[in-house]
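Here it is, the structure, as structure tokens.
A protein chain is absent from this complex, but the other protein chains hold their places.
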Amino acid sequence: MTRTLWDSSVGKKTIMAVSGLIMLGYLVAHMVGNLKIFFGPGEFDRYAHWLRTMGDPVLHYSWGLWLVRVVLVAAVVLHGVSAYQLSRRDIKARPAKYVHTKPRASYATRTMRWGGVILALFIVWHILDLTTGTVHSGGFQEGHPYQNVVDTFSTWYGNVIYIVAVLAMGLHVQHGFWSAAQTLGVGNATRDRVLKTLANLLAAVLTLGFVSVPVAVMTGVVS
Amino acid sequence: MKLTLRVWRQQNAEAPGAMATYEVDGISRDMSFLEMLDTLNEELILAGDEPVAFDHDCREGICGACSLVINGDAHGPERTTTCQLHMRSFQDGDTIDVEPWRASAFPVVKDLVVDRSAFDRIIQSGGYISAPTGTAPDAHATPVPKPDADFAFEHAECIGCGACVAACPNGSAMLFTSAKVNHLNVLPQGTPERETRVLDMVATMDDEGFGGCTLTGECATACPKGIPLPSIAAMNKEWLRATRKVRR
Partner (left out) sequence: MSDYTQYTTGEPVTDTKAPHGPVADRWDTRRFEARLVNPANRRKHTVIVVGTGLAGGSAGATLAEQGYHVVQFCFQDSPRRAHSVAAQGGINAAKNYRNDGDSVHRLFYDTVKGGDFRARESNVHRLAEISVEIIDQCVAQGVPFAREYGGLLDNRSFGGVQVSRTFYARGQTGQQLLLGAYQALSRQIAAGNVELHARTEMLDLVVVDGKARGIVARDLVTGKIETHFADAVVLASGGYGNVFYLSTNAMNSNATAIWRAHRRGAYFANPCFTQIHPTCIPRTGEHQSKLTLMSESLRNDGRIWVPKAKGDDRPAAEIPEDERDYYLERIYPSFGNLVPRDIASRAAKNVCDEGRGVGPGGQGVYLDFAEAIGRMGRAKVEEKYGNLFDMYAQITAEDPYETPMRIYPAVHYTMGGLWVDYDLQTTVPGLFAIGEANFSDHGANRLGASALMQGLADGYFVLPSTINDYLARNPHTDEIDADHPAVAEAVAETEDRLSLLLAVDGDRTPDSFHREIGELMWEYCGMARTEKGLRTALERIPVIREEFWRRIKVPGTGEQFNQSLEKANRVVDYLELAELMCLDALHRAESCGGHFREESQTPDGEAARRDEEFSYAAAWEFTATGDAPVLHQEDLVFEYVHPTQRSYA
């Protein structure tokens, strides 16, 4: 079955759908966690600490977090490799373009590939910025995420990179969620409207939720 | 009507092709698009030039032979086959671009004619019910609920023209393949081969060099027979079900 999945274009799409949904679930949790920033540094930092102690006493310190990280890395890699391979197949299947071209499909659909690349680059920057602190502006303080976030969004480029990425994420989720439903065979004519509405809702909520943080820092609501 | 046509000309599969420009005059609004091309071809023959090659046969929208991309749309601006497109859909003085189906699985044979035998091979790999002649039970032995019969019919309407592949930015044959899978898999007669059918047909589709589905929906928009986009989701479901059921 594994070979069937990996060798087939439909199977690979299934892998993309499942890994995409895993990441989508993570995004929802991540966004909800982010919103804790509005309750001040104490609560936000405590939440960040809990991420390392969750599962205690069954799990050793930070094992829970590492588990999540491993699953996420697997999802990102599978999603990315599948997307790359499928895209190569698609481009090969349509080598000649029409002389007479016109814009096609929705913006979200057309930007899936480049949107995905933007998101991949963003994830790298985001980890180097707020997890390892390698490219962090100002002094990165381990264990003080509130201050780190405020620092990042106090620079213009921090805001630009983040907001562009969040908008790309919104578009990606809008088509991706509905598309995943089709790939997994959940879609049909009667459910189509529900699925499209849900996709739009998820995209909107995630975009607003994530964007609210830099906006709050910029406007001084969070400082 | 007087029109300017820009038509893809290509001598054979190996030769390079290019758009050529022709003027046609005295075109009636009642002509079908293919009759307009007939007019051009009669002029070309008399001038000693080779007429524009294009596939066509029944000219009533059912055989699936005609296959032109007109101004970037598979089968042109109306939702129908090229043969049922009439010149009243155009304006006097228009410039019209005519191109062949584009997909690496559909190589150009000549001018606007492409080789769609890959579709036949997809059907050969499982798009049938094994019922040797003479073995059939009475037609009423197995009732089929009307909704299932209607669902089967809706998908069986596919004429195999390939507009779905031509319109898809990925050159994907998912709509074509799903139409046949759904037609046969929903029927009780098709149940014994349900799993192997979808697995084999999808595998052949991949082997023939069609692209994957990114659900742009272009195929269903171009389909002259209105095979709906959810057809693809229904096939995905069948495929996933089959991978669980069948050990290979």
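Letters A and B name the chains as they come in the text, with residue numbers starting at 1 for each one.
Methods note: a contact is a pair of C-beta atoms (placed from the backbone, for glycine too) under 8 Å apart; a residue touches a chain by one contact, two chains touch by 3 or more.
From a predicted model like this one, the values you see are computed outputs, not experimental measurements.
Undergrad: Let's see if you follow the contact definition: name the visible chains touching the chain that is missing.
TA: B
Undergrad: Check each of B:Pro100, B:Gly190 or B:Pro228 against the chain that is not shown and name the one that touches it.
TA: Here the residue in touch with the unshown chain is B:Gly190.
Undergrad: In the full complex, which residues of chain B touch the absent chain?
TA: 11-12, 28, 30-32, 34-35, 38-39, 42, 44-46, 48-51, 53, 55-65, 80, 84, 86, 88, 109-110, 113, 115-117, 119-120, 123-125, 127-140, 142-146, 149, 152-153, 156-157, 159-160, 183-184, 187, 189-190
Rule of thumb we're sticking to: only the chains that are shown with their structure count from here on.
Undergrad: Once you find the CA centre of chain A and the CA centre of chain B, what distance in Å lies between them?
TA: Averaging C-alpha atoms per chain gives centres 37 Å apart.
Undergrad: Okay, in this complex, where on chain A does chain B touch?
TA: 1, 3-5, 7-14, 86, 89-102, 104-105, 109-110, 112, 175, 178-179, 181-189, 192
Undergrad: What residues on chain B touch chain A, complex-wise?
TA: Within the complex, chain B touches chain A at residues 6, 8, 19, 69, 71-73, 97, 99, 102-105, 168-172, 199, 202-203, 205-206, 209-218, 228, 230, 232-241, 243-244, 247-248.
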